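This report concerns only the one structure given below.
In this view, the complex is presented without one of its protein chains, the others remaining in place.
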Amino acid sequence: MTLLQGIFSAIVTPFDQTGQLDIKALKTNFSIWNKTGLAGYLVLGSTGEVVHLEEEEKLEVLKVARQSIPSNMPMIVGTGLHSTSATIAFTKLAAKCAADYALVVTPHYFKSSMTLAALNDYYQKVADTSPIPVLLYSVPQFTGLSLSPELIAKLSEHPNIVGIKDSSGDMRVLMQTISLVKPTFSVLTGSAPILYPALAIGARGAILAVGNFAAKLCYEIFQAFNSKQLELAQNQQLKLLALSEQIASRYGVGGIKYAMDILGYQGKVVRSPLLMPDETAQKAIQTTLNNFQL
Amino acid sequence: MTLLQGIFSAIVTPFDQTGQLDIKALKTNFSIWNKTGLAGYLVLGSTGEVVHLEEEEKLEVLKVARQSIPSNMPMIVGTGLHSTSATIAFTKLAAKCAADYALVVTPHYFKSSMTLAALNDYYQKVADTSPIPVLLYSVPQFTGLSLSPELIAKLSEHPNIVGIKDSSGDMRVLMQTISLVKPTFSVLTGSAPILYPALAIGARGAILAVGNFAAKLCYEIFQAFNSKQLELAQNQQLKLLALSEQIASRYGVGGIKYAMDILGYQGKVVRSPLLMPDETAQKAIQTTLNNFQL
Amino acid sequence: MTLLQGIFSAIVTPFDQTGQLDIKALKTNFSIWNKTGLAGYLVLGSTGEVVHLEEEEKLEVLKVARQSIPSNMPMIVGTGLHSTSATIAFTKLAAKCAADYALVVTPHYFKSSMTLAALNDYYQKVADTSPIPVLLYSVPQFTGLSLSPELIAKLSEHPNIVGIKDSSGDMRVLMQTISLVKPTFSVLTGSAPILYPALAIGARGAILAVGNFAAKLCYEIFQAFNSKQLELAQNQQLKLLALSEQIASRYGVGGIKYAMDILGYQGKVVRSPLLMPDETAQKAIQTTLNNFQL
Partner (left out) sequence: MTLLQGIFSAIVTPFDQTGQLDIKALKTNFSIWNKTGLAGYLVLGSTGEVVHLEEEEKLEVLKVARQSIPSNMPMIVGTGLHSTSATIAFTKLAAKCAADYALVVTPHYFKSSMTLAALNDYYQKVADTSPIPVLLYSVPQFTGLSLSPELIAKLSEHPNIVGIKDSSGDMRVLMQTISLVKPTFSVLTGSAPILYPALAIGARGAILAVGNFAAKLCYEIFQAFNSKQLELAQNQQLKLLALSEQIASRYGVGGIKYAMDILGYQGKVVRSPLLMPDETAQKAIQTTLNNFQL
């Protein structure tokens, strides 16, 4: 297994106006994304509204994604569910759909019960039974729960746990994690605002929601850092910060889908209770895209 | 429809050692609970580990619960899911299973997107389509999200939204809510530590996890307050506070199930990733129960 | 020493338009307050802008306050400063000015260093050397730091520590404290929004900023509870909640002073960096006072 590195997009799941899966839109998006320098994809992640999909819809998305993703590009699939048994079952299904990696979000409904012991037990069980390598997923803005560097380090010793997507955006946590894990464990940030700083202190890459509409910019930062064009990396990073804050952070999945529509992708609509940007928000997104010539 | 008031238990779902639903245990529990002064039940709530149940398991629990709950006692059912369409569909199923009320938790995965507009839209759609009256459910310790008194007041104008379970334990929120809603809207606390204070400032009752093993104590507080036996209410409340903090808050659903086992109920085991109390925790729970002669 | 109980006002320090102490205004205020049912006063507290006063100004305020406060009404003085030695020195000065009690706020600049050991050491040293009884003061909204019920209980064993002003507004903390301390230790809330609930679960009274302009209302709640007029207590409490939230919480000391001016007191102006309410805020305060016929 080669090391997971580079820029990955956490892709959206397009729905049509009636709320149904829009497979054609998804295929169109892949045809554009595949030319942007992305290293691979996360399918059925948070931005993919996985929580809004029924199981058969998930399987359909996986089928189309696998057909659309070149075989040399990893397909990471979000497989975490609330109970351990449900997570294990769906991870096996994803492997059958030719997923390369399972991204497993922390269980989080019973936050105060998710002790180190409970989280360790959970991930050990999932990793023991998963037919494919497992990536940890810490995303406190959605779950209200973080994985500590110490637990990540402990879990990184499991031969089937090969990396983490850390979306906390907390540089200390990222740096402590990098200090504690072996070099072959892939630390990926899920926070676009800190992409360049994360690379600087040793992250291998990133899995990003803004990859849906700004993949090239993310890739430029990755390349600029690797070639020591530090001023370019800094400038592009400040641009990415603004795009991420003003579109993804402020307007969520609906904002990302709307930006995609403007830029030639097919973001389409979100599922309720998410809302699409209202008129004011639409103008703000358009202005942001204009300002940064995206 | 009569006003929802009194003490309700947010019941656990017992599982056997193999992790399967234990229907016999559930029936045994009802046979005891029905004699404790409870006004009714919440089935498939947070404490019922609803997030760990498959749909067919939920339906089985509802069937058994309805058979076990006297027809004059309301059966409230937790029906909230991530997407609006899934919530609506399951609320209809619960109504078919003779649920009296649907308790609908705030959608919460995309926390920062759950604006007033999004939450209002969600609850209006659910209430418009629900065959049974809807109760709002605000439980920030699990969801990381609170309903504001202003939004609760707005939603309380919908003819099919008849009350709220507020588990925040925040007296200000509770008082502001009570100030803003009409008297026929049932404000129920979900926080045992503030039961008596909540009643004092106008809550109609409570839906409580500690109702699983301390229903009588809760009922005594309700009665003591209503009969102006204030010193008794205060003393029993301080006892309830300690029980709630030392068992339910500290050890979660596993702690509640273990306490139930000690007291003659059949709590049985939790589903992973939840863990049952370890030996130290077991002793602490036993000591707490002894200290308060429960 | 008799038990500290009843409603105390945390009085403002009036400044004139040039920013100087306005002693005449202070005397006028006392002449009104003394007829409102208050049990006593807190001088040089947070609301008294103690942090904005030079030492000689503090001594002048104390002199005037002691002259204005009937000898049978306790004068509590805020004496906490950053270093232990400074706190001890000023506590001795306050005692010389005939203060009855010293209210000692938690040291808080080095928050993460304020361990249980550090706080315990601090309060032991202050209490050991204070010529007058000490009250603990926990006010996380200003200090970012809370005293835990366990530490309060430990400190309550010191013969010279006789009570606490807990301004957290957290009912659980208040109840746990009351559970742990001896009956002669006075637990007073500093949070007007929970006055009635606090009394219901055993608080002896309150030290309140809203006492500056709504002392009578606070006293009515105290009396109503003591005479078991529970509906009256509830109704007045909901009124007090609104007044406290809409004036004191929203507009701070400047809001309180402006409300005082409207109601015949002499609040006068605040010291910079605090600001007086702007025109919009002034109208809102006037409206609130009208709404509640204060």
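Letters A, B and C name the chains as they come in the text, with residue numbers starting at 1 for each one.
Keep this in mind: contacts are C-beta pairs under 8 Å (C-beta built on N, C-alpha and C of every residue); 3 or more make two chains touch, one makes a residue touch a chain.
Treat the numbers as computed from the prediction; the structure is a model and nothing was measured.
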Next item on the list: Give me the visible chains that the unshown chain touches, in label order.
Entry: A, C
Notebook entry, point to check: Out of C:Gln67, C:Ser113 or C:Ser227, which is the one that touches the chain we can't see?
Noted result: C:Ser113
Notebook entry, point to check: In the complete assembly, which of A:Pro193, A:Gly211, A:Gly252 or A:Gly267 touches the absent chain?
Noted result: A:Pro193
Margin query: I need the residue numbers on chain A that touch the omitted chain, in ascending order.
Written below: 169, 171-172, 175-176, 178-179, 193-194, 196-197, 200-202, 228, 230, 233-234, 237-238, 241-242, 245
Next item on the list: Quickly run down the residues of chain C that touch the omitted chain.
Entry: 19, 46, 51-52, 54, 82-86, 107, 109-115, 117-119, 121-122, 125, 141-144, 249, 252-254, 271-275
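The working rule: only the chains that are shown with their structure count from here on.
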Check: If each chain is a dot and touching chains are joined, what shape do you get: line, ring, star, complete or other?
Finding: line
Note to self: What's the distance between the Cα centroids of chain A and chain C, rounded to whole Å?
What the structure shows: 50
Notebook entry, point to check: Residues of chain B that touch two or more other chains: which are they?
Noted result: none
